[in-house]
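Below you'll find the structure I mean.
Shown here: the complex without one of its protein chains, the others still in place.
By written order: A and B. Residues from 1 in each chain.
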Amino acid sequence: MSKLILIFFIMLTFLYAAAPNLAWGILFLLLYISLNITIHLLKQRYIVSLFLLVSVTITLIACVQANPIFILLMPLSILELCQLWTKKTIIPIVFAISPVFYIQQELQAVFLLVAIYTITIFTFEKYNEQKHVKNEQQLDWMRNTNQKLIKQIHENDTYLKQSAYMFRLEERNRISQQIHDDVGHAITGALIQMEASKRMLHVDKEKAEELLQNAIGITQEGIEHIRLTLKNMKPSTEQVGINRLKLIIDEFTAKHDKQTILTYDGDIDQVNAFQWEVIQKNTTEALTNTMKYAENSTQIAVNVIVLNKLVKVEVKDNGAGAERFEKGLGIIGMEERSASMGGQVIVDGTNGFSVTTLLPLQSN
Amino acid sequence: MNILKIAWKEVKHDFRDIRTLVFMIAFPIVLMLILGTALTGAFDGGDFDDNIALDDMTVLYENSNEPIQQPFDAFTKELEKSGIHFERLSKGTNGKDQVEENQADAYLSIDEDGAKLYLNDQNSIGGSVIQGSLASFVDQYNLITEISKAAPEKLDTVLTASTDHDYIKDQTLLPDQQPGSMDYYAIVMTTMIALYAAISAAHLITQERSRHTADRLMIAPIKKSEIFMGKLIGSIAINTVCIALVVAFSIIFFHANWGEHLGLVALILLTEIIMAISFGLGLSFLFKTPTAPMPVIMIVLQLAAFFGGAYFPIGDADGLLKLMTNISPLTLENDAMFQMIYANDLSLVIPAIAMNLGISLLFLVFSTFALSRREGL
Partner (left out) sequence: MNILEIKHLTKKFGDFIAVDDMSLTVGEGEIFGFLGSNGAGKSTTINMISGLLRKNNGSIKMLGKETNKHPIFIKKHIGLVPQELAIYEDLTAYENVSFFAGLYGLRGEKLRSRTIEALEFVGLAEKHKSYPKSFSGGMKRRLNIACAIAHQPKLIIMDEPTVGIDPQSRKYILQSVQKLNEMGCTIIYTSHYMEEVEEICTKIAIIDHGKIIADGTKEQLKSLITDSKLIYIDVKDTDHVDIDAIKAIPGVANVTLAENTIQIHTELGANNLNQIISYFIENKIEIRTLDEKEPNLETVFLTLTGRTLRDA
């Protein structure tokens, strides 16, 4: 752009001055224009430099041969040339202005003006270009993030619906199973006995009485059974702790296409029921997070270690991780639960994504 | 106390930074030398010791105040020697128009109420010379009239004495002291390099950050404002010393003429330094990265220098050039200097100082605001 203006200015001066070497001048100008158009099509630094050098030489020849006014084209070429090789701004500026000492006095003022104009335009252009590139990159990044977020929201939605449905289904299954297993058998048995007793009532009173007694016994047993099952629902907590964790993980593996492995080490019995509660909730939360955020992970390792004075539970996936992440409600919830037991949560995304819960053991 | 300690440290930094020191002192001196000798031609199109004002000056005049005619003739005759030609305005022509059409350099109209001078170009040095000479003449004439009222017998001596009077000498415009290119460049280079104080000022705070010493300063039991003031004062001090050296050098080695009001010259330069420093500081707060302000400062300085006449005098200008010239703070700075030195005219001194301090205030207020809001230095 600034080149065009410069060329235009030179042509005008040239024509007005009716310079003697008009033909030469026009030739040089055309040469210069074609050269500089070619430069814009080139990519390699060396070749561009070469062309620029040629362009500078032509300018110099034109200066001598046709008209000194051609020197006005120098600063821009020099700036372009320097820009290819150095990042500093001062050096090109000094170079660009330096010809001032070699040229005729009438031209000095114009040359300085043109040089400063060129430098200004050039610097701003460079500056704007850098800014433009940066903005472009940022825009790209934001677009990507936006897309990802939208996708995430969508997935969350489906996931929520799905899990609500799953929960209901599971609950129904569990209850029907229980009824079928415990109470169903007893009642069916009692019913059969009572039916028989009704038939026998008039035939053999004693037998009927015996059958009825049986039925009563079975029903009693059934009731006892129900009582027992209800009681059994709160079995020894330590046993259930690691087993329930296993269950949670088995269910997770069944539902999702991720290889999930539970390992544990140390004296598991030292972990009390409240701590298991926190561990189970945190593990579930961490697994859910993996589903949500680490789409491309294939493996999840859940590792429970009972150390001397604390228990450590680590849920770690082999996904992309995250250098920096914003704490969501999930992580804050884990932290709060752990803090209530005097523990800590370490969330690390540098190598895959891992959530580590540390809980102090109370007995010591 | 803390302020002084920090200021003193700042002075030490600058004195040990040989490159900057050389730049601030040697650069203007070398430029004075180069431009002062090489560009004499562009300056006045003539010889080296040729004067500017006294070549082709034509002053049209009109006088309706009879008593003054005799002394005025004497005055014009004196100036004729120096190359200023007085011509009576021919009837039917308008003096002002003539001046505007460039037929004459000035038009002088004298009547009972006093003298009015129309200059073709207020800013040119020639104009200043005429203006100054005339002012001197009017003073002289007033003296005569006063004497004639109070002691008529002494009038004669004064009148005879005054015919020999060298009006230009009054203005210290002896031929060898007229603003040669060296005098011109001594002034414009000095005012230009004073603006360059902005560069080091832009580094004042950012350098502490990049050296991490900002942290040390921030944890010391001192206030941010003390750090700020200390740095400001230190920077002003060192730049003032540099400028003083440049001025002294130009006087001693180039015999540059700085006029008689050295105090006022110093004041203008000092306020200009303050302005430059405030500008640099302000910009360093405006940009996030420490390097960003540099190109901006360089461009502003270069343009200001260029249009302010630092490289060659910008005489008549119109359109965009005139606008740019007027925007450049150096224009006012230099005009004030020239008017003061060569025309004994102090009218531009106050505006120049006011402009300097005004701009300083603007940037300083901005800087303090920015500083108080940011964490750390």
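Keep in mind that, in the parts below, contacts are C-beta pairs under 8 Å (C-beta built on N, C-alpha and C of every residue); 3 or more make two chains touch, one makes a residue touch a chain.
Predicted model only: the values in this text are computed from it and were never measured.
Engineer: I'm checking contacts with the chain that's been left out. Which of B:31, B:138, B:222 or B:327 qualifies?
Structural biologist: Final answer for the missing-chain contact: B:222.
Engineer: Considering the whole complex rather than only what is displayed, give the residues of chain A touching the chain that is not shown.
Structural biologist: Residue positions of chain A that touch the missing chain: 305, 307-310, 312, 314, 316, 324, 326-327, 344, 346-348, 350-351, 354, 356, 358.
Engineer: Footprint of the hidden chain on chain B, which residues?
Structural biologist: Against the left-out chain, chain B lists 1-2, 5, 9, 12-13, 16-17, 211-213, 215-222, 375-376.
The criterion applied here is as follows: only the chains that are shown with their structure count from here on.
Engineer: Across the complex, what residues on chain A touch chain B?
Structural biologist: 89-90, 93, 101, 105, 108-109, 112-113, 116, 119-120, 123, 127
Engineer: Please output the residues of chain B touching chain A within their complex, sorted ascending.
Structural biologist: Touch residues, chain B against chain A: 34, 38-39, 41-42, 294-295, 298-299, 302-303, 306, 311-312.
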